[in-house]
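The complex is shown incomplete by one protein chain, all other protein chains being positioned as in the whole.
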Amino acid sequence: MAEISGVKLQIAGSRGDTKRVPLAVVFLILLQPGMAMVNTQQGAVPGRIVSIVPSVTEMLFAIGAGSQVVGVSSFVRFPDEVSMLPRVGALLDPDMEQIFSLRPDLVILYRSQSDTREQIERAGISVFTYAHGGLLDVSETMRELGRLTGYRSQADRVARGIDTDLAVIRHRVAGRERPRVLLVLGRDPDMVRNVYASGGIGFLHDMLDAAGGANVFAGVSREAVQPTTEGILGAAPDVIIEVRTDGLLTPIDAQNSLVVWDRWSMIPAVRSGRVHFLMANELVVPGPRVATATERLAQILHPEAF
Amino acid sequence: MLQADSVSFGYDGTPVLHAVSLNAPRGQRLGILGPNGSGKTTLLRLLAGFVRPEAGQVLLGGNAISRLPRAAVARRMALVPQETHLAFDYSVIEIALMGRYPYLSPLEFEGPQDLAIARDALRATGTDKLEDRSFTTLSGGEKQRVIIASALAQLTPAKVAVSTAVDSVLLLDEPTASLDLGYQLELVSTLRTLNQDRPITMVVSTHDLNFAASLCHELVLLRDGRVIATGPTESVLTRANIRALYDVDVDITRHAAAGHLAVVPIARIPLAAD
Partner (left out) sequence: MTASHHGSRRRRFVSLQLAFAISALAICLAAPLVGPTPLRLDAILDRSIPFADNVDAQIFFIARLPRAIAGALVGSALAAAGVVLQALLRNPLATPFTLGVSAGASLGAMLVIVLGVPPLIAGIPAVPVASFAGALGAIGIVYALARLRRSGLSTNVLLLAGVTLNSLFSAIIIFIQYLADYTQSFQAVRYLMGNLDVSSYTPIAWALPLLIVAASAFAWLPRSLNLLTLGDESAAARGVDVLRAQRVAFLSASLATGAAVSLGGPIGFVGIIIPHVVRMLVGADHRLVLPASACLGAAFLVSCDVAARTLMSPLELPVGIITAMLGGPFFLWLLVSKR
């Protein structure tokens, strides 16, 4: 993947040459999840960036381009600077008027927001699209952003830092027995029903893997799985980790909500008391803090190594 | 046998029948004649007991039907509606067996008696060969006869043959309305036979003058909810009465070959200015 991205990055670097990109390469680019696509029309570094994607917003601040960010998503919480920036909506409800009123020269959207993208490009504004991918895509996207915004070296440095941190974690848990983990992203409140768990692809699965855990649904090639009761019982996880963004519940309520698992004492994780509720924004936003998030997971799975 | 004693009725305040009285003695064939809107259908519904009169009462065998239990009335009086539309398809024998409803409790199944009675009833209307046919595949006339058979089965008490004399009433609503000429004649013959054999008192609502003339002993002429004439057919079916009933000038003759009065419409009479 690195080689192909190298090819792709080179092309994007020579702005204005996009028209001469061979069709085959364009096709390859379109197949890469998590890769960015840029429609550049100006040669200058974008000075006013609006970002609807919280993870990209975090990355921009991490690589030093924070001063260029003029509008952010309604859902972003990190870093603190974003609290003073105007909100432009989110995935389902982008506020076009607000976006245009901020006079951006680069807008960052989700890959699936094709209508929004069309509207913005028609106005002559560049668009950078993003889709969640695996753990590797985090550093790749960061490097890409570095090139886009003119903070290449800082981006490379931060990306390298993340890669290093992850490598350290991987090293620490290497050789240890991997517990079977059910990573729960959501469920009916107060009941174990309509459980929404991490599947075998995506950044959450990768983080779990790096943290030394074995995802019970590693064999399912989807990012999210809604297993049946049978699926959960059959999976017999050794550890259950419920993952949520923070701010939804107080820590006490979070702990209390775990009582719903008491009925399920036949599951090994419940029997041995290894059910955890993690409320952390960094766990659901695949941005510069992924290494921190992975470390939190690793601490739960292999406490003796940390 | 069946009497209406000065009954009045209206829908939502609109009066439809004013103090209508009629009497159908045992074994008689009575016809109710009138134009559309005269209240014929309402009168029939009152006689059947579907609605209660606002004034007056309906008597079956001398008892007010409003005071008789539903099943008791059903065992003595049956209705043959103008048309029967089935939502689902039943076989002819099943339709005939439905007439046995008033004799069975909700969870009871029809017994061999009931089956025999139903079969006899079909035979009486000449439809026994159609027993297994699906009702919806029958012709208009065949359907009519099956419904009559079902009514017959309804009027036959348990443990008794269909041919036994029992006091009962058959109401028919516009029975010739959707029948071919041939079937119309057949119907007259079937009804006459049933009436004479059992005897079954019959009350027929119709606007077919010749049919009434060929079938009914007595007539009740109804216009705008009021009885304008009643009595034996021969005396009631006159030019003057028809004119008063239908605003039509007719010629009435005793038809030798047919054996009953024949009515031939001649001209429409313009409505008199009020």
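Worth pointing out:
Think of it as A and B in the order they're written, each chain with its own count starting at 1.
What we mean here is this: a contact is a pair of C-beta atoms (placed from the backbone, for glycine too) under 8 Å apart; a residue touches a chain by one contact, two chains touch by 3 or more.
No experiment lies behind these values; they were computed from the predicted model shown.
The residue from A:Ser112, A:Gln226, A:Asn256 or A:Gln299 that touches the chain not shown here is A:Gln226.
When the missing chain is restored to the complex, the residue among B:Glu54, B:Asp89 or B:Asp251 that touches it is B:Asp89.
Looking at A:Gly47, A:Gly64, A:Gly89 or A:Gly186, the residue that reaches the missing chain in the full complex is A:Gly186.
Within the full complex, the residue among B:Pro35, B:Gly56, B:Pro81 or B:Pro199 touching the omitted chain is B:Pro81. Screening A:Ile108, A:Ala235 or A:Val275 against the full complex identifies A:Ala235 as the residue touching the chain left out.
Although one chain is not drawn, its touching partners on subunit A can still be listed: residues 91-92, 186, 188-194, 217, 220, 222, 225-231, 233-236, 265-266, 271.
Residue positions on subunit B in contact with the hidden chain: 45, 48-50, 70-71, 73-75, 77-79, 81, 84-91, 93-95, 98-99, 101-102, 104, 106-107, 109-112, 114-115, 131-132, 154, 171, in rising order.
By definition in this document, only the chains that are shown with their structure count from here on.
Averaged C-alpha coordinates give centres for subunit A and subunit B that are 82 Å from one another.
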